[in-house]
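Only one structure is covered here, and it is reproduced in the block below.
With one protein chain withheld, the remaining protein chains of the complex are depicted in position.
Take a look at subunit A:
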Amino acid sequence: MTSSADSSSWPLWEVFIRSSRGLSHVHAGSLHAPDATMAIRNARDLYTRRNEGTSVWVVPAAAIMASDPDSKGAYFESAQGKSYRHATYYTQSEGVKHL
């Protein structure tokens, strides 16, 4: 994401909404706003129109470092075949009764 040095438009913000207590904030979308305070208000108008949320976060899009989609292999696929990383790979020891 490039930083919004372009003064003809407001900077971009990413919006995260928590739908109810106990759940995590989930990415809902993005919007433009002149500053963080107005971004929260715009988020309320754009993303919580139908009682969706109990909490809203906004983050400057420029502050998010994203993984490189072209490095998908190195980043995410090296986990394939490493079944020992899953609990189901291991057999239960006889001595352990209540696992």
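We take it that contacts are C-beta pairs under 8 Å (C-beta built on N, C-alpha and C of every residue); 3 or more make two chains touch, one makes a residue touch a chain; residues count from 1.
What we mean here is this: contacts and distances are computed from a predicted model.
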Name under which UniProt lists the unshown chain, selected from "Multisubunit potassium/proton antiporter, PhaG subunit", "Ring-1,2-phenylacetyl-CoA epoxidase subunit PaaC", "Thiolase" or "PTS system N-acetylglucosamine-specific IIB component (Glc family)": "Ring-1,2-phenylacetyl-CoA epoxidase subunit PaaC"
Contact footprint on subunit A, counting only the chain that is left out: 9-10, 19, 31-35, 37-38, 41-42, 44-46, 50-52
